[in-house]
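Structure below; questions to follow.
Shown here is a partial selection of chains from the complex, left in place.
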Amino acid sequence: MMSVLELSERCSGVLQADLMESLWDKGLEARMVSAGGSRYVVVDGPIELADLRPFGVRSVRTTSHPFPLVSRDAGIASSPVMVGDVEVGGGDFVVMAGPCSVESREQIVRTAMAVKSAGASILRGGAFKPRSNPYSFQGLGGIGISLLEEASRAAGIPVVTEVMDPQDVEVVSRWAHMLQIGTRNMQNFPLLKEVGRSHRPVLLKRGMMATVDEWLQAAEYVVSSGNPNVVLCERGIRGFDRAVRNVLDLSAVPLVKGLSGLPVVVDPSHGTGRRDLVIPMSMAAAAAGADGLIVEVHPSPEEALCDGEQSLDFNGFRVLMDSLSALLEAVKLSQRQGDLKRCSAVM
Amino acid sequence: MMSVLELSERCSGVLQADLMESLWDKGLEARMVSAGGSRYVVVDGPIELADLRPFGVRSVRTTSHPFPLVSRDAGIASSPVMVGDVEVGGGDFVVMAGPCSVESREQIVRTAMAVKSAGASILRGGAFKPRSNPYSFQGLGGIGISLLEEASRAAGIPVVTEVMDPQDVEVVSRWAHMLQIGTRNMQNFPLLKEVGRSHRPVLLKRGMMATVDEWLQAAEYVVSSGNPNVVLCERGIRGFDRAVRNVLDLSAVPLVKGLSGLPVVVDPSHGTGRRDLVIPMSMAAAAAGADGLIVEVHPSPEEALCDGEQSLDFNGFRVLMDSLSALLEAVKLSQRQGDLKRCSAVM
C-alpha cells in the first residue's frame, strides 16, 4: 500500500520539514516530489488524512501498485499530454510519423511535409541511433537534430526524437518537442531521472522484455523526478517466431489503461518489423483503444539507412491514414455506446 | 519448391499408377491426396505440366512453402469453410460462444439460447477437457456431447467441441458440427491425421509455443489426410508477463492470411485470461482482419468449473456483440476502399 499526499499552498518551508520529520518519526519511508507545479509526498504505507491536515496536506490517495504517481487510483500523471500544441490522450487519435533516422535535409523535410499532409500531427526521426553494431550507421547526431528542427518548422508540426545519453538531454530538450526513451533504455535509470528533470514530455517505449509492471515503474522514475508528462509506447516484445521482428502485444494497451491514466501509443513498425503488417496492426491498435501510433515512413524505404523493410512509403502511409479514419469513427461510436454498460458488465 | 498437381477425372486407375511411377522414376518424392472430392499429387520439387498432361494432370501449381495444400499460391484448402449452415471465412464475421466446459443441461441450454439471441452463430462447449492436473474436472465426456447436441438443437445453431483422443473422433463426429484441436494437441500428429479422415470441419488452435510456420504445417497434416475444411484459431502464445495468461498474437492474423487462404478466428478468452481484456481484444481482432471469434460465455462465471476469470456473462457478451457491429461496418468499408490501393502500396 502506498499513499500520495497532495500539499496545499499553505504547506511551505517549515511545515514541509515538519511533515517529513513527522512521517519519518512514524517509521514511514517518505519522499517529496515536485511535479506539474504542485508538491506531493509519496509514503510507503497507509496514512490518515486527519493527522496530516495541520501540516497543510490537502488530500491523501492510496494504491496497492508500486507506481503510485502514475497509477489510476492515486496518480498525478495523466492524459492529455501536450506535445507542442498537440494533445496526446485527449480523445483524438494522434499519429506520429517519419523515418527511422534523419539522413539528409531533403529526406526529412520531404517526409515531414508528406506525413503532415496525410494527417500525421507529430514528426518522428532519429538523430542519435542505438544500433546493436558499433559499425552500423549511428545517426547524424547534432546535425540530425537541427535538420529535424528545420523539418518541423517547415511542416508546422512538433517533433519527437530519441535521446540516449543523460548528457544530451539538455541540448536535445532545447529543440525537440518530445524526448523518446528507446526500448533498450527503458531501465536506464540515470537517463529516466534526467528526462524527469526536463520540461519536455517523454515518450517511454516498453522494453522488449519488460512486464507491464516494470514499464509503469519506469514511468514512475520519470514522474517522481519531476516530469508528469509521460506517454507510453507499446512496440513489441521479443518472441520465438522468426517470421516477425517482435510480437506486438496489443493487450498491453487496455491493461495499462486499466492501471494508469497515462496515454498509450503503439509502434506497429518495430512491433512487427514487416511493412505488410503495419496497416492491419495499426487498425487493431486503434480498435484496442490506443491513443495513437508512431509509424516509420520513408521516401524510398528500399534505400533507407535503417529499418527499410518495416517502413511505409508516402503512398502506403496515405492508405493507412484513410483506412484509419472510418475505423476511428466506429470505435468512437461504439465506445460512447458501450462505456457505461461495459463498466458494470465486464469489470 | 513443392508442386501440387490436380488430376482430371480422366486420370483414374492405371493412369494414376503410371503417373506415380513416372514421378518416382525421376527421383521425386510424390504423394497422392484425396480432398474435397478431387485427387491431387504433392511433389517435392518443380515439374513441367507439359510432361504430365498425358497422365491426365489438369494443372500444376508451385510454392516455396512447406505446406503446399494450405498455401495461398498452390493450396486447395480455402475459405469459406461450412460449419453446419454457417459460412466461416465467407465475408461475415462469425462468433462462436459458450462455456469452457459443459456442466449441466440447464447451463448449456441457457447459454446456447443467450449467445444465439445476442448474435453468436456457433455454440462452443467442452465435453472432453484437457486439464494440466489429473485431479481437476475432466469434463462430462459422452454425456457432455449429448447435452451439447441438445443445446445446439434447442438454439438452432451448430456446435464446435474439442476432441483429444484419436479413438473418440468417429463418435464425436457423429454429433458435433466442428471438431476442435486444442493448443496442446497442435502437434499430436495421429490426432491430426484422424480428424483429417473425418468429414467434419476442424478448428485448429495454434500451439502455445508454435511458430506460424509450424501451425500451417499442422494444418497441412489435416488436409493431406483428406479434409480440406480447416479453420485456424489464434489463442495466444506463452510469454513472460504474469499479468496475462497468454500473449494474444494478433499479427498472426494478417500473417496467416498472406500465406494461406484458410479462415482465421481469434480466441480472446484464452488469449488474455482476463475478462476485462476480452472486449478490447475482440475489437482489435476484428480490425486486424480476423474472420471471427471464439469466446467463453457462462451464466455465472464466478461459479464456473473452469476458466471463470476469463468468461463473460450474458450481459457482457451482449455488450461485446454491440461493440463489434459498428466496428465491423467500418472495417468492411475501409477494406473495400483500401484493398486495391493497399496491394500496390504496401506489399
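By written order: A and B. Residues from 1 in each chain.
We take it that a contact is a pair of C-beta atoms (placed from the backbone, for glycine too) under 8 Å apart; a residue touches a chain by one contact, two chains touch by 3 or more.
Just so it is clear, the model here is predicted, and its values are computed rather than measured.
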Subunit number of the complete homomer, 2 shown here: 4
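Keep this in mind: only the chains that are shown with their structure count from here on.
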Rotational angle, Cα trace of chain A fitted to chain B, multiple of 5°: 180
Partner chain A, residues of chain B touching it in the complex: 209, 211-213, 237, 239-244, 247-251, 253-255, 258, 271-272, 275-281, 283-289, 312-313, 315-316, 318-319, 322-327, 329-331, 333-334, 337-338, 341-342, 344-347
